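Left out: one protein chain. Kept in place: all the others.
Moving on to chain A:
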Amino acid sequence: MEPACRKDKPKLNSTPTRGDRARQKSAQQELKQRQRAEIYALNKVMTELEQQQFDAFCKQMQSQGE
């Protein structure tokens, strides 16, 4: 085969390139960071809810006792 033909031959290998892998990894990292931020924002809200319910329960128990 002529060298020029070899250059024109399409690449059949479909494995991801190093660049693809790096981009995928970067996207995954970003997703993880976003998920972490959302988790902590959610945890703050749910922690406050639990505290409110606990306080209300204690107050109710107190008034029942009285």
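Heads up, the rule we're going with is that contacts are C-beta pairs under 8 Å (C-beta built on N, C-alpha and C of every residue); 3 or more make two chains touch, one makes a residue touch a chain; residues count from 1.
In this section, contacts and distances are computed from a predicted model.
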Among "Large ribosomal subunit protein mL40", "Vasohibin 2", "AP-2 complex subunit alpha" or "Thiamine pyrophosphokinase", the omitted chain is listed in UniProt as "Vasohibin 2"
Residue positions on chain A contacting the omitted chain are 28, 31-43, 45-47, 49-50, 53-54, 56-57, 60-61, 64
